[in-house]
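All protein chains but one are shown in place.
Moving on, here comes chain A:
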Amino acid sequence: MDSTATRTVTFVYNYKDHENKDCVAQLDIKFPFDQENLEECLTLLLNQMDPMMRDLDENINLENHLQDFVDTEHQKFLDDYAEKLIGQAANEELDLEAIVRDTERLYKDELLQFADRVGPRDEDIFAQSFHRLVHSSSLEEILKRERAYAKVIAGMTEHMDSEVETLNTSQQQEMDSQINQLDITTTSEDINNLLAQQYTTQNFVRKRYESELEAKMGHQKNEYRDWITSQVSQMFQVSPVATPLGNRSSMFVSQQPSMEESFTIHLGSQLKHMHNIRILSANVTELCSPLHAEESLNGLNMALGLYSSSLCGVVVLTPSIQAEANKNIIKNANRSTEFHFEQIDVQLEKIEKQIRSLSTTDSNSTPSTASSNSSAEGSATPSPTKKHVPRLKTGDFFITKHSNLSQSHVIFHLISDEPINSPSEINSRHPVILGLRNILKTASRHDITTLTIPALLRHEMSEDMTVQWCIRRAELVFKCAKGFMIESASWGGAELSTLQLLLPDDISESLFTTLAGMVPSVFHVANPKILVDTSSKS
């Protein structure tokens, strides 16, 4: 409704006061009227009267009159307003086609009854099949297969690496010998030629392997998915045997990080929610190491959790130069075939494309509805960005999904230029911190219940990170994380069950102890429950 379309009518109430004098109370009332305001109007009118009148129960009579008046006037207002609209519609002063269009879109987009039905997507079906299968007796077989596949890929990658390595050395030797002969038998042109030739050879070898790998991975993926689907249809014929295993992915951690300490905390002022906090020092790539590199229980955990509602996520910092993930992680992810999602390179490529389109729409200052949906409503007012800079900024993040890494299903690549610069002081309104909050929010909305965040917002120690700075920084991150976790209780999503605070692996033991010692005081660690036999006492 047009918000300017209101009308004010004066309500006049004639009454006799306790001395039987005629009195008047009046009030301007705005229409359309909200019934919730009735009592307020009543109070305003009563306040114009002698306080005695309340005791004489005049308020009851007044309320009846006021209610009648409001009802009549409200109805009249609505009818008149409708009359005007209908008149306008009849005279074609309104854009009726726009109404038709909008109404149709609304009904088709939001009501199942009118929507163009699309069946479930392939990935949904596969997800369900896999989830069911992985919770059946076939689990072992699945893992066995995955391991075998991974071995092949790992073998190929190793082979490629070693061949490239040999090629490198031989080329190096060749080059060295040529350089030694420089100005004797060879010219600099020769060297340049050789360099070009070497480069082409190397490129050729690499490309060959890469395409081979790609083909192999594609082949594996198809075979694997076909096999899963066939298993599921078989399973329907025989009765399904469910394994009693839960899908808490963080139950076992196979790679023992160098140092770690765990706490149980209760957050919330009256109603307390329990969370686990684990502080550990490790290299972030260890948390994203290849899943099948060794015989471990993690394969099982990751498979069980993959399509469940208790996912594991890791926050990895990345500079804003481009949507570029940590090289080691890419390498780890490429050590085996990604059976469930796209290979990491493809995911990154797509994200880069999205960023470019995002940037162009940003500069055109139109909402990016083309590629996104309702959750992009916030972009209706895009923050002013420099034109033609196709990149994300500090605090933004992109997400990649994985089924072949050891401790993470989801990687949040949080853009932070901060580590490049020398250690600086930031406050709780810094974009990286706000980005962290968005990550927690996304985690809550998408059932990521185990999340690892870099506690110093750094992945490596450097000379200039003093103990004092580390303490200040850790305190900031701890406190903000605590605040966000308390806030998350009202987001209505999944509760974060475990928060892992990741410290660089090259941190000194004493600093680790200091920082770990801060956790209980910041997060208010739950007191241990000591069971005492009270029957003998009191």
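Going forward, contacts are C-beta pairs under 8 Å (C-beta built on N, C-alpha and C of every residue); 3 or more make two chains touch, one makes a residue touch a chain; residues count from 1.
Please note the rule applied: contacts and distances are computed from a predicted model.
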Protein name as given in UniProt for the chain not displayed, "Essential protein Yae1 N-terminal domain-containing protein", "GL14810", "Large ribosomal subunit protein mL38" or "FAD-binding FR-type domain-containing protein": "GL14810"
Which residue of A:Y13, A:F397 or A:F512 touches the chain not shown here: A:F397
Per the touch definition above, residue among A:V12, A:M52 or A:I99 touching the missing chain: A:I99
Chain A, residues in touch with the chain not shown (by the definition above): 1-2, 32, 35-36, 39-40, 43-44, 46-47, 54, 59, 75, 78-83, 85-86, 88-90, 94, 96, 99-101, 103-104, 106-115, 117-118, 120-121, 123-124, 127-128, 131, 266, 268-272, 306-309, 311, 350-351, 354-355, 358, 368, 371-383, 392-399, 401, 409-410, 431, 434-435, 438-439, 441-442, 445-448, 487, 489-494, 524, 526-527, 529-530, 532, 538
